[in-house]
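Showing just some of the chains, left in place.
So that you can tell them apart, the chains are marked A, B and C in the order they are listed, and the count of residues begins at 1 in each.
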C-alpha cells in the first residue's frame, strides 16, 4: 500500500515526477549512508516528491520518511516534541529562513559544512542551514488591466484604489519576508504599507489567494510569489506576472540537519543531495528558481532584493504588531 | 427518588476516568505550557490590543451565531418533525446537507457563490455586501451550525412524544404559537441548551471561515490569532503565546458551558409533544417550498459554485463548458487520496462508535454530578483543533506518536461532546416508569438501557453517530499535526494539495471530500430519520 | 334547525379514520344546551376518538360537526381546537411536566388574558373545590394518579367553555371522590349552562349522572335515550349487557297485560304474573325475553341451581342454572345461599326487544 507522504526507496508514490536525467551519485565518502531518516518539511508536495525520488535512487540504502505540513502545524509539532525532549525529525527543509533561524539560535541544528554548499552566497546561508531555492515575491496583474505597475510603489497607484491585494504576513512566511524587506531594507519602510492601506488595498491570507483573486477579477493587481503566478499563467488564468523594476523580493528556502539526529551520515547525505546539481535540477523542474543558477529552472526576470533576515530575527512580533496597526487582522 | 444503582456509579466512575484521561490530562499539559512563563506573561499576552480585539470578536460572533443557529435549527425541526409537510424526508436530508461540507469549504463555496465576482455576481450582478468580514463570517457559520442544532432539537422532539400535551394546551384556549411557547419550548429546554452550547462552541473555534472571510477585513478571532502565533512558533515565546490563546478559549467555553449546564439543575424529566398537525393544516406546501428554497440558497448554490470552479480549467476563466475539464479531479484523485480516504474512514467510524459508547456511559451515569461531567466533556470540543492536538501530543506523544491511535484520541476528545450532548439532551425526557417497567419485566439495568432507553432515543443516537462521523471525516487541523508517515488522513491530503495553491484543484478536492462524506452518510441519515416516528403516523391528518 | 333552539353540539354522519382504519362511522349526535350526554361503550369502541374529533384534534373524513351552531369541522373546514370553545379532560391526564398544579389550572385562565395573580386566585379556588389545594405546588411527577386526574379536571373546568368533553374523568377516583366531583361538575354546568359529553365505561356512573345516554359499539351509535329507557328497554342483548347485568329467559305468554300492569306468563312450567314490556306487537306463545337481576326475586316456584355467588358489599350477585336458561340475579345484603344449593325464584318484569333473541350465551 503506497504510503502517501513518504515515498521511499522501496515504495515510490505514483505522482512522483521522473528524477532528473543525470542522477549519477556524486562521489560520496566511505561508508555509504544507510538506515532511516525523517524529513520535516513545509515545501510543496510536488517538489519534495521529486527530490526524494532522486535521492532514493542515489542512496537505495536510506529510507526517507517525509512529514509534510504547513509551516504552522510543523512548528507546533516540533515545539511539542521539544517538550518531550528532542525533535524527532533528522532534516528540516522549510519555506523561509524565519523558523530555521530560531532553531539555529536554540542550537537545535547541526553545524557542519556540506561539500555542495561551497557555491552558496553567504547571504543565503548560515552555519547550520543553507538556501535550496528562491521564492520571489513579485507583482501579478489581471490580463485585462491596461498597464500594470512596474515597481512596488506602483501598487499604491490610485488606479488600483480598492483593487490591489497583498498576502498577510501573519499567515504566510513569504509575506513576512516582504514585510521584513520593506520595514528594514527598503527606503520606504512601513510607509509602503501605510500608502497601500490608504489606497484601499486588501489583505488576503496567502500569495495564492492573491493570484486567485486577481484571476477572478476581484483585484486588478497584487503581490504574490512568482511560482504561484507562473502556475496560474500556464494553466491559462487571465493573469500576467510583472517583475518589479525595483526588484523581486527573493527569499531562500533553507535546509539543515537536526542536531539531535541519530543518523547524521544519512541526514547529511540528504542535505548534500538537495544542494547537489541533480537535486537542484529536480527543484527547478517543479517550477522554482534553484539556488544554483547552473541548475536552470525559471530564471529571475529582473533584479532581486533580499530581506535582512538577521535583522528581522527576534523582531517578528514587533514587526507584525506594527504591520497590524496598519492593516488589522 | 430513583434507587442509586451500582451500575450508575460504575458508569459514572468510568466516564469520569475517561474524561480525566482523554480531556483532563491534555488540558493540564496545555495550561502547564500556557502558564510556564508565569501569570505575568499570560496577562501581557491577553491584554495586548490585538488579543483583546480577537477575544471580543470571537465572543460576539459566537454568541450571535449560537442564537441564530439554534433559532433556525429549532424552527426547521418543528416544521419537519411536528407537522405533516409534504416531502419531509427530502427537507430533512436537505437540512442536514451543510454537515457534509467542511467549514473551510463552506467558506470557499460561499465566497465563490455570493462574493464579489462570485456566481451571483457574474450571473445577476449581485454580490452579498460584507461577504468578507464579520457579516459573512456570521452568516456562513450560522449555515454551518444550523444542522447541528437541528439534529439535537429534532432528536429531542422525536425521542419522546405525547401529542396530548400540546392538545391540552390548545383545548385550554392557546393558539398554536402560544402552545409552542408555553408548552413545547419549555419542554425542549434541555435540548435547546445543548444546542446553544454546542453551536456557540462550534462558532468560537471555527478557523477556516474567519480566516478566509475575516482577513480581508482585518477581522481576527482567537483562532486566527492562534494560528498566526503557531506559524511563528519556532520561536518558543510565540508557542507559549499560542497555547495561552488556546487556554483562553478553553476558559471562555468553560464559563459559557458551565453556566448553561447550571441551568439544568433541578429540572425534572420533561416530555415533549408532537402537535396534532392541525397547527399547520393550510399552507403546508407553501411552508415546505419556502424551506426548500432556503436550503437551495444556503447550501446547494455554494456547492454548485464549488463544482463549477472545480470543473473550470483555470481560475478566472468563466465557468462555461468551453473551459471545463476533469484534470483537476484527475490530479486530486491520486493514490494518496485513496490512502487518505481509507485512513479517514477507519478513523471516522472508530471515533463515531467510541463517542457513542462513551455517550451511552455518560447517559447511564446521569445524576447530579454528571453535569460537571458534561461540562468537562464539552471542553474538549471547545479547544481549537491545533491546540488540542498539541495538548494530546504533549500528553500522549510519548507512546502513541505517529499512530492512528493518537489521532483517534484527539478525535474522541474533540467530538465526545457531540455524542454526549445529543444523548443527554434527549434522555432528559424519558419517563422513569418505562425503565421501571423493563426492570420489573426482568431486565437488568444495562439490559433495560439497551432495550428501552436506546431504542426510544434511536433518532438521537443515529444523529449523534452521524455528526461525529462526518466531523471526523472532515477533520483537518488535528490530523495534519498528528499524522505520521504512512497514515495521512484525507483532509491532510486535501490540505497539502491546497498548499499547491491552485484554487481549482482545491475545489476539486473539496468536491471529492463532500462527495465521499455524502456517499457514506446519506444512507445512514435516511435510515435514521426516514422512518416516521409512530406518533406522526398516529394523530397527524391523513 | 329552523326555529328550534340551536343545540350545543351536533354531529351529522361523522366518520373518523386513522389512516385507512375507520374507527367511527356515520355518527349522528345532538346535545342540547345545558344537557349532559353520556357516551357509554366498551374499551376501544371509539369514545376518545369521537371526543378528539369534537375538540379538533382529529380531522373527520366525512360528515359535519357544529358546536354552538357554528360549523367547526366537515366540508373541508377544520377549526383549530382553541377556537372551538370546548374544555377537555384527557383520559391520560396530559398534564404538563414543567407546570405545577396551580399553574396548570391557571393556564386556560391566563389564555383569556387574565393577569397572573388573578388567574392564580381563581385556580386556587378550583383546586379547593376539587380537594387538592394542598398540592398546588406539586408537579405531575409528584402527584398520585387520582390527584393528576383531578388537576386535569380542574384545568378543563377553568376553561369556562360552553361544551365540556370528559374522557373517563373519574377512572382513578374512589366512589366518595367520584360522587363529590360529579356534584362539582353538575354544579359548574348549572352555573354556566354548559353542555357536556361524558365518555365512560362505567354503567352505574353513566346512568346516574347523564340526562341522556348514547350506547356505542365498535364506532357505531346503537341506541340513545334516557337512563331509564336504555336500562329498561335495551334494543338488544348486547345493549342490555352494556347497561348492566342481563339474562335471557324462555317464557310463554299466557295472557297479555297492557302497559305497566302485569300479564300472565309461564316460566319453566310454573306460571305467574309479571310486567311484560315489549318494543313490538306482543307475541303469543313461546318467546325469549331479557330480565335484569333486580327484576328477579329469590323465593318463588321456578326452580334454579345456584352456580356462583359474588358478594359485592351493598348486594350479592347469584348466577342460577334454570330450565329457562342461565340467569343472573341480584339481591341486597350478604349471601343468603351457597353455590350448589337449589332455590326457587320468580320474575317481576320482562323485556322483549324488537329483534328476536338467539339462545343465551355468556361469551362476550
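Note that in this section a contact is a pair of C-beta atoms (placed from the backbone, for glycine too) under 8 Å apart; a residue touches a chain by one contact, two chains touch by 3 or more.
These numbers come from a predicted model, not from an experiment.
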Formula for the entire assembly, written in the chain labels shown: A x1, B x1, C x2
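Heads up, the rule we're going with is that only the chains that are shown with their structure count from here on.
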Chain nearest the overall C-alpha centroid of the shown protein atoms: B
Interchain centroid distance [CA atoms averaged], subunit A/subunit B, Å: 36
Euclidean distance of C-alpha centroids - subunit B vs subunit C, Å: 55
Overlap residues in subunit B, where contacts from two or more other chains coincide: none
Subunit A residues counted as touching two or more neighbouring chains: none
Of subunit B, residues touching subunit A in the complex: 33, 48, 50, 115-117, 132, 211-212, 214-220, 224, 227-228, 230-239, 242, 313-317, 334-336, 339-340, 386, 389-390, 393-394, 397-398, 401, 477, 480-481, 483-486, 488, 492-493, 495-497, 499-504
Residue ranges of subunit B touching subunit C (in the complex, touch as defined): 162-165, 167-176, 178, 182-183, 186-187, 189, 268-271, 276, 278-279, 281, 429, 537-539, 541-542
Residues of subunit C touching subunit B in the complex: 17-19, 52, 55-59, 61, 78, 80-82, 86-88, 90, 92, 94-98, 107-108, 111-112, 139, 141, 152, 155-156, 158-159
